[in-house]
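Right, I'll just put the structure down here and ask away after.
With one protein chain held back, the other chains of the complex are shown just where they sit.
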Amino acid sequence: MEFRGIFPALTTPYEADGEVSLAGLKGNIRRYNQTGLAGYLVLGSTGESVLLGREESDAVLAAVKEVAAPEKLLIAGTGAESTAETIARTRRAAALGYHAALVKTPYYYKPAYRPETYIRHFRAVADASPIPVLLYSVPVFTGVTLETPEILALAEHTNIVGIKDSSGSVQRIGEVVSGAPAAFQVLTGGAAVLYPALAVGAKGAILALASAFPEKLVELYDLVIQGRHEQAKELQLALVGTSKRIMTENGIAGLKYAMDLRGYHGGVPRLPLLPLNEEKKRQIAALLALNETSAARV
Amino acid sequence: MEFRGIFPALTTPYEADGEVSLAGLKGNIRRYNQTGLAGYLVLGSTGESVLLGREESDAVLAAVKEVAAPEKLLIAGTGAESTAETIARTRRAAALGYHAALVKTPYYYKPAYRPETYIRHFRAVADASPIPVLLYSVPVFTGVTLETPEILALAEHTNIVGIKDSSGSVQRIGEVVSGAPAAFQVLTGGAAVLYPALAVGAKGAILALASAFPEKLVELYDLVIQGRHEQAKELQLALVGTSKRIMTENGIAGLKYAMDLRGYHGGVPRLPLLPLNEEKKRQIAALLALNETSAARV
Amino acid sequence: MEFRGIFPALTTPYEADGEVSLAGLKGNIRRYNQTGLAGYLVLGSTGESVLLGREESDAVLAAVKEVAAPEKLLIAGTGAESTAETIARTRRAAALGYHAALVKTPYYYKPAYRPETYIRHFRAVADASPIPVLLYSVPVFTGVTLETPEILALAEHTNIVGIKDSSGSVQRIGEVVSGAPAAFQVLTGGAAVLYPALAVGAKGAILALASAFPEKLVELYDLVIQGRHEQAKELQLALVGTSKRIMTENGIAGLKYAMDLRGYHGGVPRLPLLPLNEEKKRQIAALLALNETSAARV
Partner (left out) sequence: MEFRGIFPALTTPYEADGEVSLAGLKGNIRRYNQTGLAGYLVLGSTGESVLLGREESDAVLAAVKEVAAPEKLLIAGTGAESTAETIARTRRAAALGYHAALVKTPYYYKPAYRPETYIRHFRAVADASPIPVLLYSVPVFTGVTLETPEILALAEHTNIVGIKDSSGSVQRIGEVVSGAPAAFQVLTGGAAVLYPALAVGAKGAILALASAFPEKLVELYDLVIQGRHEQAKELQLALVGTSKRIMTENGIAGLKYAMDLRGYHGGVPRLPLLPLNEEKKRQIAALLALNETSAARV
């Protein structure tokens, strides 16, 4: 199974009453189906997975599966704090037809967790999973970083096929690419470092920003694959500012608003995440207008 | 409602097959009922609440309620990432007869969370809660620290009656005690700073270590209340090492093993938390043996 | 040599042209001589030691020695990154008549420093020093924390007589007091935790805030020594806010301005430290006015 290309970390839209909008979600997927996206990550951090109940999560998984174009790879976020619950979620995703599971590190009891804890957790999940497992290291949310030695140890497991590294460290990507078996695939979680990550051997990316700008991120990926490095550099530099002003400064609320402006079902996030204020909305609208009038930019 | 005295953060025992042992839990409570403990915290961090399912959590709440002596104050840990889910859990705890809810900060989307996020979250929970709310700041697990300005803003809410501060900062306890309304109660989460916390105005403590050593921690509390400062200091200094070697170095697994040695239902934690190895067990056994042969020590 | 009581971390006043004002410094010392301060720390962090040249440092040491009352203990800050330079500075301080040296941890190459590095550094300095050495752990400036095991190892050295711990951790004070030889003296660097630190066995304190409010901090120390715990608590709680608003929020510039208001030679710090703006000055002036009209407060 190859994770080449760009996967958006899907958002979860809500109805006016706060319930998950499966219609909105399916609408987004139908539009994404028309693009060069390689597949979809469902129930990732961007999907507000930690704010959804179990029934909601299952409904989201089923809805995406229902409308996704058949050539798209489907990845389900299934990581929970408990090893047993992670396995249960992974099995449900497999039963629903998902091709792979993205499993974030446990993180709550981090003072008690050692490298051995992560290694045993991921091995237990991979042993029990009917589908391939991708590790997920996202220190900005979890406070936990999977370091190179643990990653390389886990890369030996036949059912652990890669990692999404959202630490932003291009150096670690190089370390893993140079140290892991050739079949182990590294995906970056950072749109602002997509080109440099690919340059040192990442195979693709799972990106929140791709939920609003799928074409631009696919374009950047294609430029790199085609060896058009100068154009890749220019597009990457244009995307750096877009990424910072939308995702770094405004998070999921910012991303969803950018999606609204681009005709997707964005909406507001669930509490405790707060919606954007009017000033922030104006800034994002101005940024997108600027990008559209600039041929060389997003 | 006064939270004076010592509350153990209860552990959750498991049967050999990994299921929650309600019998073991009730057995522990019946022993604690004989002590001077002021009440019980159920489903806190020490209770592995993030490793339990919803049905398990409800069963644990009901079991403790069933056997707790009537004079013991019952506090339920009800914090979830989502505001709505936190409210739902708080209402269930109230319906089960709990006297107060301990609500930890949301923490997953910490790059997007501002002081305003926490203030709005806690106010929404307190507005909706049928029972008084205690804030819970536990940066060692969440990576989020409630700072004094947010705490003081929230202390104005009539249904927010106090805070459990597990940051270990005695300075912040002083800041909150000196800045908040007199009715706002500060509880420390640190057994190693119990006496200094009480000395600057904390009203009590919610302590993991009290699950293994309830008498010693009640004794220390009583010494301070009685103004026997020299004895309080000596007992606190003895407890510092016990706390460090059991909780800081070994976490829940260490605490549960100490409980086993003292005749409680301890057992092993759930995965991904790992059980103690034999060397660690020997160290804790030696520590407890040493304490028992030392009249002035725990 | 006993370090009981309160030592101000002296500030360094400057003339209008930016040169060190030895006259201003001596003027401050003459006033401090009239108080119950136990002695003086010269060339600490508060003294802007890292902004002074070698000749300036020597002149400051000589000036304080010249006018200090004979009963005051004189401590010189002599820590440098290099072991050899630290020894050289310590010997100069001894030659100038200083009673003890306060030696901060090396910190620049912290990724390469191990506990062993600190242990060997401090032992080398203590071996070579003609005067007793106090360890100095100040993570807020250095990013380095001396942990309990290193401190206890160093406490065995006959010429290492104590530590100034400015980490703010009252827990660590308890750990060191309970684990070190009885002759090893712990001094806190936190005015906001003076009472709790003394309560668990600290012998005294070296405090920036004592440069502006020597009488109040000596009063708090005396209350604790006399066992007047209730009054100690009240005064400590009053000082918590003063400490936070002056030192935590405004640093050396805030402290010096408070000194100006209280009739000492304060002035502005050296660049890159910036002077207070007018708004900050007004806040500090208002705080001091409030304290003076409040009998129970600073």
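To keep things simple, chains are lettered A, B and C as they appear, and every chain counts its residues starting from 1.
Basically, a residue touches a chain if its C-beta (ideal position, glycine included) is under 8 Å from a C-beta of that chain, and two chains touch if they have at least 3 such contacts.
Only a predicted model underlies this, so the values are computations on that prediction, with no experimental measurement involved.
The chain we do not see here touches A, C in the full complex. When the omitted chain is restored, the residue from C:Glu15, C:Glu116, C:Glu156 or C:Glu292 that touches it is C:Glu116.
Contact with the omitted chain, checked across A:Arg30, A:Arg54, A:Arg114 or A:Lys244, is made by A:Lys244. In the complete complex, the hidden chain is touched by one of A:Ala101, A:Val170 or A:Leu273, namely A:Val170.
For chain A, the residues touching the chain absent from view are 148, 168-171, 174-175, 177-179, 190, 192-193, 195-197, 199-201, 227, 229, 233, 236-238, 240-241, 244. For chain C, the residues touching the absent chain in the complete assembly are 18, 45, 50-53, 81-85, 106, 108-114, 116-118, 120-121, 124, 140-143, 248, 250-253, 270-274.
Please note the rule applied: only the chains that are shown with their structure count from here on.
Using the average of C-alpha coordinates as each chain's centre, C ends up farthest from chain A. Chain C has its Cα centroid 49 Å from the Cα centroid of chain A.
Separating the CA-averaged centres of chain B and chain C is a span of 35 Å.
For chain A, the set of residues that touch two or more other chains is empty.
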